[in-house]
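Every protein chain of the complex appears in place save one, which is left out.
Note that the chains take the letters A and B in the order they are written out, and that residue 1 is the start of every chain.
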Amino acid sequence: MSLTHYLVLAAILFAIGATTVLLRRNAIIVFMGVELMLNSTNLLLVTFSRMHGNLSGQVLAFFVMVVAAAEVVVGLAIIVTIFRTRRSASVDDVNLLKS
Amino acid sequence: MHTLISLTAPAVVPAVEPVVAADWPGADAAVLLVALPLLSAAVLLLLGRRSDRWGHWLGVLASAGSFVVGVVLLLGMLGLPAEQRVHDVHLGTWLDAGALSIDAGLRVDPLSLTFVLLVTFVGTLIHVYSVAYMEHDAARRRFFAYLNLFVAAMLLLVLADSYVLLFVGWEGVGLASYLLIGFWNHHTPYAVAAKKAFVANRVGDVGLLVAMGLMFATFGSLDFSTVHANVAQASESTLTLIGIALLVAACGKSAQFPLQSWLGDAMAGPTPVSALIHAATMVTAGVYLIVRSGVIYAGAPTAQLVVAIIGAITLLFGAVVGCAKDDIKKALAASTMSQIGYMVLAAGLGPIGYAFAIFHLVTHGFFKAGMFLGAGSVMHGMDDQVDMRRFGGLGRYMKITYFTFMAGWLAILGIPPFAGFFSKDKIIEAAFVPVDGQPWRAWVFGTIALLGAGITAFYMSRLFFMTFEGKKRWSETRDGHEQHPHESPALMWVPMAVLAVGSVALGWVLQAVGFVTWLEPSVGHAEHEEPVLGVPVLIGLTLIAVALGLALAWRRYAVSTVPVAPPVGTVLTRAARVDLYQDAVNDAVLVEPGQYLTRSLVYGDKAVVDGAVTGLARLTVGTGDLVRRAQNGFARSYAAVMVVGVVVLAVVVLAVRG
Partner (left out) sequence: MSHVLTVLPAAAGALTESGQTSTAEAVLFWVLGPIMVLAALGLLFARKAVHAALAVVLVMISLAFLYVAQGAEFLGVVQVVVYTGAVMMLFLFVLMLVGVDRSDSLVETIRGQRWIGVLAGLGLGVVLAGVVGRATYGTPAGIEEANAGSNPAAIAHLIFGQHVFAMEVVGALLVTAALGALVLTHRQRLTRKVGQRERAERRLREGGYPVSLPAPGVYARHNALDVPALDPEGRPIEASVPRVLRVRGQEADAREYAARIDRVLAGGWATGAGTFTSNRDVDDPHGRTAPTPGTPGTDATETDDEEGAR
């Protein structure tokens, strides 16, 4: 088995995550789709790191995790705030972009 | 009597060079002429109702003041030798724009002083008359403000030393005329009449503007002295164009064919206005303009011929219309038109006629104003009735009006020794003088002038007989009011009497003091020339024509009974009653095409211009509507677009890289 398999797996996960973002309406699930996409890139980074015999990829994946954690904190806070004011966690109810 | 007649024929026209007023400081007083009535008008208009009690007397005073100043100037000028009688009073630089530099200044010369005296004297009399005539009008003070404004504008018109300043006065009298014709503008027809006069005058103004433009292009200046001094340098065609444009201006202001249609309707104004503006002074401004520009016409024989033709046409036109009108004021207006036709004809004859045109203008100003005031007096006594068919026998009830009107009537007929005989008959004789060795002109214009005299005698006698002679055709009550003709108060008949004295004696007096010679510094000297017929023959013919017209009118309107309802009449009568279809022609030729053009333009504006603009707007809105659908506000849609974009980008990159 070559390392390309990891890459393909990462691509599949990424595509599934993106599809989740597009199809689901629950903001939390959409968020989980985003997390899935981040994770798939992490897998990619780790695999590349192994291919190159260089730990920079892993370090980058580490930073991605930290940033993702920060992002999750803020994102969930936003979701909670929106839920408080609108009693809904559906992204479709927040179409305030269209006045 | 014929010995008094000293005809002169064109020689070289010596335009007397204006003298700077240094040697005659009194000329500066001419400013007062304009300033006094203008100040009075401003006071009356600005003070408003506070001046209601004494405003009319202030108006009279201002006009009389101007007259006094005019007399002082006259006395001063009489003390000067003839060659020093043309003065330019410099007031200051008015416009200074590049090549165009115009000085405001007044020209005091015999011609302008003649007008000044006519305007202020007749004007003052009419002011006095109006005090009584307008007594029961709530807006009398405003009326006097307008009258003063008119006097100021008219004096500015005749005193101006440049065409531009003349134009200011020209517009000023137009404005005053508009305001006064529409003085009772709560009657819609009166307001319409005022508007009509205003618009017709604007047509003439365009002529004056064109003339000024041509003059500036040709001579680079617009003041009389420069223009007249440089006429010799201009080509004949240019001078002809200028002359025609000036004639258009004169036609508009003086109600000459084909711009005459407004004058009849202008009788909507109060009668003193008709007397002052639409008989004695403003309508003669066209004659003044032509005479003042005589030097230009001297260089443009074609234009001069056109002037004579227009005068001849209007002369007959007005006379024919006058025969059919039953409205006493409109009959007088037609007569005015016809008489000004005489003046324009005279002015079109060249230097030989200028002096006589002005002469007739002055006498006409007296007797026509007197007759208008008489008509006003009749209306005053007859409860504002103007239909002559409902007068009759009024001479027994209004003695003073009867005699003063009779003086005017005899004067306009040209019966010796009344004023008209000295002025009009000389125009007829001048018309018979061959110009440039072309006898046909003498015959044509002379015959027309002679014919006009006969018709004038007929319609003026008709007017006089229908009003003052014959049986009474008015009933004791009219519209529920009791109707009892009575003489007007002294404030009204005294001015009429003064004017009647002028109608009787002015011609002879002016002849005796050498009025024609007095005007020579302004209009030039013309050598004597013989008409195609002998002078005594012409006088005889004229008197015969007048007698015929008089007799015919006597038979039809004094001896026989005049029907109260107008008879159907001949084709000519019916046409004359509607001003020879002038209004219909104007409507068909100008108004309707104008309205059609306006409507087409409106349609074009809506369809093309608005269509393009709104179409563009609609296109934008439509595009926006389409694009708006993409902006549905759902974050997921935007995300979908992003993902699709990424996919497409990746596919493109892969495809390009193979």
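We take it that a contact is a pair of C-beta atoms (placed from the backbone, for glycine too) under 8 Å apart; a residue touches a chain by one contact, two chains touch by 3 or more.
All values reported here derive from a predicted model rather than from experimental measurement.
Asker: Using the touch rule from the top, list residues of chain A that touch the missing partner.
Answerer: 1-20, 22-26, 28-29, 31-33, 35-36, 39, 42-43, 46-47, 49-56, 58-59, 61-63, 65-74, 76-81, 83-84, 89, 92
Asker: State which residues belonging to chain B touch the missing partner chain.
Answerer: Within chain B, the residues that touch the unshown chain are 632, 634, 636-637, 640, 643-644, 646-647, 650-651, 654.
In the analysis below, only the chains that are shown with their structure count from here on.
Asker: When the C-alpha atoms of chain A and chain B are each averaged to a single point, how far apart are the two points in Å?
Answerer: Centres of chain A and chain B (C-alpha means) sit 94 Å apart.
Asker: For chain A, which residues count as touching chain B in their complex?
Answerer: 18, 21-23, 25, 30, 91-92, 94-98
Asker: Which of the residues in chain B end up touching chain A in this complex?
Answerer: Of all residues in chain B, those touching chain A are 631-636, 638-640, 643.
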